[in-house]
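See structure below.
Heads up, one of the protein chains got dropped from this complex, but the rest are sitting where they should.
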Amino acid sequence: MDFSYAYPDLFLAVVALFVTGALLPLLLNTRRGAIAAFVPAAIASALTAALSTLILFSGSTIRLAPPLTASIPSIGIALYIDGVSAFFMLIIGLVATAVSIYSLGYSGGSEEKRGVRSVGFLINLFVLSMILVVATNNVFSFLLFWELMSLTSFLLVIHEDEKPGTLKSGITYLIMTHIGTAFITAAFLILYFSTGSLSFDAFRSSAGQLAPFTKDAVFILALLGFGTKAGLVPMHIWLPKAHPSAPSNVSALMSGVMLKVAIYGLVRVTFDFVVPSSPGDAWLGLLMVAAGSSSALVGVLYAAVEHDIKRALAYHSVENIGIIVLGLGLSVVFLSYGLATLAALALLASMYHSLNHAVFKGLLFMGAGSVVLKTGTADMNLMGGLAKKMPWTAMFFLIGSIAIAGLPPLNGFVSEWLTMQALLSSYQVPNQVLQVSIGFASVAFALTLGLALATFVKLFGISFLARPRSAGAERASEVPRTMVAGMAVAGILCVVLGVLPFVATSAVASAFHLDLGLITPYSPLGPLAVGYTASGLSSISSLSMPTVLILTGSVGAAVFGFVVLAGSGRKPVVRPYTTWEGGFGPLGERTEYTATSLSQPIRTVFKTFYRPHTSIKREYFSDSNHLVRKSVSVVSETREVFEDYLYSPVVGGTLFLLDKVRRIQTGKINSYLLYMMIATVSLLLLAVFQF
Amino acid sequence: MIAYDITLGADAVKITVIGILQAAGIFALAPLLTGVMRKVKAKRQKRVGASVIQPYYDLLKLLKKDEVVSEHASWVFQWTPWIVAASTMSAALFIPIFVPFSPVSSAGDILVVLGLFALARFFVMLAGIDTASAFGGIGVSREMMMSSLAEPGLFLTVFVISLTFGGTNLTSLVGAAAQSGVVIAPSVLFGFIAFFIITLAETGRLPFDNPATHLELTMVHEAMVLEYSGRGLALIQWSQSIKQLLLLGLMVDLFLPIGMPASADASLALLGFGAAAVVVKVVLLAVVISYLETRVAKWRLFRLPDLFTMAIASAMVGMIVFYL
Amino acid sequence: MQIPQPDIVALSSVALLVSTFGVVVRRSFAGWLSAYRYQSIVLAGSTGLIAYATGVWEIYAAAVLTLLVKAIVIPRLLVRVTEGVNDEFKIEANPYVSIRLSVLISALLVALSYALVQEILPSAGLDGLAAAAYLPVSLSLFFIGLFVMVSRRMALNQVVGLLIIENGLFLFTTALTNGVSLIIEVGILADILVGVMISSLLLLRMNQTFDTLDIGRLEKLKDD
Partner (left out) sequence: MLTIAGEVIIPSGWSALLLTVLLTPAAAVVLVTLTHRKRIAEAVTAVSVLLIVFQVLGLVAGVIDDRQLSAYGELLYLDALGALILIPIAGVGFVAALYSVNYMGRQYERGIVDDRHIVRYYQGFNGFMLTMLLVPLANNMGLMWVAIEATTLVSVFMIMLYTTEGAIEAAWKYLMIATVGLSLALFGIVLFSYANTSAVPSSSGMDWTSMVANSGLLNSGVVKVAFVFVLVGLGTKAGLAPMHTWLPDAHGEAPTPVSALLSGVLLNCAIYGVLRFYIITSGTVGTAFPGELLTLLGLLSMGIAAASIYFQKDMKRLLAYSSVEHMGIVSIAVAFGGFLGLFAALLHIINHAIAKPLMFFASGTVSQRYGTKTMVEIKGIVKVMPVTGTLLLLGGLAIAGMPPFNIFLSEFLVMTAGFGTGQFLVTSVMIILLVVVFAGFLRHLVPMVFGNPASGKAVPTEKGTGTDGMGAFAVVPMLILAALVIVLGFYIPQPLQTLIRDATQVFAQGAASK
């Protein structure tokens, strides 16, 4: 039964719904304002997810050219939705659904009228623009919606504009993303120069016959441009500033979805326009691998010592984007050596991780949002004990943490398993330099995983477990149902994507038309399998998540049974009692470990990277007697290496130059006239004697 | 298609049975190994020491005892022992120890095993924080550092192993190792060094951690589980010793596979002989380790990274050697 | 058409240059004005000369207009306007460029304009033109006028510089195009007249607001 004739109308319906959601709240008052904004948004997002799924599996495509298009070449809006677009639309749709439901409670809650109106308006436009970005089919409309996305997200970031520092981070964000756009524009226009058209169709059709140099230029510019938006090191500096400043539902969207839109751009350009085909292109892939693994490492290292819960999550976005790009890079390397199956595997890993990261990072930001809303602080050192006060939030945050830490049986593990398999398969690349450097990349990758685990022990443990460290945490209570529901949607997705990998693999496979070799993406219980054949050995490394889960479950049951029997059947009494305090008598909550102290060993081990700067301030009762101290306060902070050593010199130099230039406006009319005289004479001489 | 033949082969029944027996054996013998190591240490320290089956007594006693739970602790603390036990023990299903195959190794490979261990560790750390005690905190913060450094070493070792023996499927890995007999390929050698160091760290042995201490300055793992009592403690200790057995067994099977039959379709006699050989080798290895333990003191926390770096480095060298 | 004694052309152009240098070397407003008046008269004369050479009646009209507007109206106007102005602002006490140096530079500028014209002339086939001799002169009038505006700090001096530029312009126009349509000529002259009026109005305002005509004092508007 084929519905493909209805797809365009469905898509237009989605657009219409978002527009309604944007405009309705402007007409209504607070309470209903939230509903008017986010109910349409939720429906539209769900519809988007459904539609994109249909498109994915029916393998059909949509072409739309809205009437409002100018007749002059290269200007105008053209939409074309193929499998790839649909896959990313699926990501957008899923997360946006969860976030919209969440926002009903979050934005509908305590804020004043203007707040809800503008947030509702902007979020609808934001999601819509992201959907349109992945749907566009020519340069102009791509840039149009791309920047609309940046603009709306920027306005959302600075929404709480009276919080100190918000405007600054917003400005940084918009400027950085604008620089990124400049790179992207350059990349596209170079393609225009060599194809003579601004339509993506033309780019696709002439993908094969690009000159090598053009290929490299386009690729690198695109990597820089989209990397900036995706938060690749060293263009990531805006990300840990912007995401924490934004309202949490927005952070969820930005981190979960917007970064994926950037990944979409990268995928589109890499695999559609500059198709790596010869070993000469392998270094591009290696570039990506390097960028990816370093982003992963840098991101997680900063996250490890962060005590602001939202900034820590933002740094984790840097990390996960790194992992995604690492996968892409591997795929490029394999592709340029003609190892199609491996390339498919790496791409699968990368895309799978994109989907996963969207889901669990959305979930985590929503959880963090609930916590911040209830405790009134984002500083983990002031949290604690929330597992008892907000059990649902705690449970879903735990699910998210397990998922992002890459632990079985949740989705993070599966995609990281695939990434590892791709890394392990790099022995097939017939180039020792590449083999070894990918080996190094895998060290970075493994270190990343280790640190990620540690970080999430800190994130969940410090904020949700033990005793409250502040009055705010003391007073916290569970969030309204809608917010829990929003988190539940994402949480369930985490579990499903983990336990039933075929859900994702089939989507990716049909989106990219992948031939995955041993993996049978569409069979519900079929294992993920990768073959090994070298030096006379041949084997198959395979993973079947359902089996693993069943085994673990049954073993757990068996253990329980055994323990009950061995405990001679009787149910032992469980007596609550104070924690053992070493005989000191009841200890205050100040004696608990905090996020900062917990990460102290890591900070010390990696001090060459953090350049930690610790200052101790002592206060004495009297200046004469320094033996009795009133108080000792220790401030320990880590430095942003990239800002100190990369950005400030460049920016500073530029500004110095500009400052010199502008001085020509001296205020003396005589000098002005002199400029004219010089201009006239020099141009005259130019005209007379040179030409 | 080796991995599939094993499970779907004609003698599926035999294999399944043996597999289950193997798992049961692991669960049963793990405390014994702990007992043996304690005994050896005691002897080295000129003590009589408890009998080698003391751990079994301890476990049974603990299982019968009531639990005291910190009033600050949440459901995470309550669930942790079960999760730890379930994940560690199910990890045992995937690893061939006594026989060169595991019936389910096509469902989960060595990466799954590492994942399950990590899951267990994750919850242990959470439980350590959950009791709001400073000891827990100390343990967790140290464990965070160590585990995050152990991870790359471990993964890189796996990298080397899977390059040399092919893939990450444990059955075929062990099979290949057994097949190759005791060849000392340089890459394998470096892999072994790395794996040995990591195993010491993972099983909480000196110089990383002192399993026998209750002095907060030296505790790592013990500090995290300090608040556990009764069946909770029992489960955690049991899982700990199982993990220890698994790692040692894996090391033996991969790096000194003398006596291990190459594949599943060997005769029962051969399999039995192989199993016996494994037991002997593991015990010997355990003796060596506990002997070493009596020779070294616990290292300062911030000297441990040097050890981990050594592990990573040697694994790297192993990899490069393999490629070049 | 045949050319009358070209030495007249030469003489008149020399006279024009001399008068321009007069503006450069004199320090006082009165001095500039007299130099300017003298220059305008010569200008009118040479315009008449061109008119005679080309026999275009419009140029006679232009000559007459020039005489009226530039030699009589504008100087009168300026004198009238500056009656109220304090004498110290009618004297270029300390220009940005010293008088001596200014003379040298002006000489260089004259050289430059001759060079430029030389560069264009042969290619442009201007040689046949009666008034060709006036082209370098008019250019140098322009440059020197501009230089005066650049180097002096008295508002009045700048106005005079502007007027010299206009003279150069006028000469250039008449010499090069044998009299464009009279409307344009008139329009241009009217523009100049209005321009001078407005600038004198500004001078008054300036005198009231800043009570100075030293534009060295007009440096409030700048970026810092």
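By written order: A, B and C. Residues from 1 in each chain.
The rule is simple: a residue touches a chain if its C-beta (ideal position, glycine included) is under 8 Å from a C-beta of that chain, and two chains touch if they have at least 3 such contacts.
Since the structure is predicted, the reported quantities are computational estimates derived from the model, not experimental observations.
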Neighbouring shown chains of the undisplayed chain, as defined at the top: A, C
Full-complex contact with the absent chain, from A:32, A:178 or A:611: A:178
Residue ranges of subunit C at the interface with the undisplayed chain: 116, 119-120, 123-126, 142, 146, 149, 155, 158, 162, 165-166, 168-169, 172-173, 176-177, 180-181, 183-184, 187-188, 191, 194-195, 198-199, 202, 205-206, 208-210, 215, 218, 220-221, 223
Footprint left on subunit A by the chain that the document does not show: 68-75, 77, 140, 143-144, 146-148, 151, 158, 161-162, 167, 170-171, 174-175, 178-179, 182, 185-186, 189-190, 192-193, 196, 198, 654-655, 657-659, 661-662, 664-665, 669, 672-673, 675-676, 678-680, 683-684, 686-688, 691
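Definition applied: only the chains that are shown with their structure count from here on.
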By mean Cα position, the chain sitting nearest the middle: A
Centroid-based (C-alpha) most distant chain relative to subunit C: B
Which two chains share the largest set of C-beta contact pairs: A-B
Chain centre separation in whole Å, for subunit B relative to subunit A (CA means): 35
Rounded Å distance, subunit B centre to subunit C centre (Cα mean): 100
Mean-CA-position distance for subunit C and subunit A (Å): 70
Junction residues of subunit C, two or more chains touched: none
Residue ranges of subunit A touching subunit B (in the complex, touch as defined): 304, 384-385, 387-388, 391, 394, 398, 402, 405-408, 413, 417, 420-421, 423-424, 427, 432, 435-436, 439-440, 442-443, 445-447, 449-451, 453-454, 456-458, 460-462, 464-467, 527, 530-535, 537-544, 547-548, 551-553, 555-556, 559-560, 563, 566-568, 572-582, 587, 589, 591-593, 597-602, 604-605
Subunit A partner contacts - residues on subunit B that touch it in the complex: 1-4, 59-60, 63-72, 74-76, 82-83, 85-87, 89-90, 93, 104, 106-109, 111-112, 115-116, 118-119, 121-122, 125-126, 129-138, 140-142, 144-145, 147-152, 154-156, 159, 162-163, 165-169, 172-173, 176, 226-227, 230-231, 234-235, 301-302, 305, 312, 316, 319-320, 323-324
Interfacial residue positions of subunit C with respect to subunit A in the complex: 96, 112, 116, 119-120, 143, 146-147, 149-153, 158, 215-216, 218-223
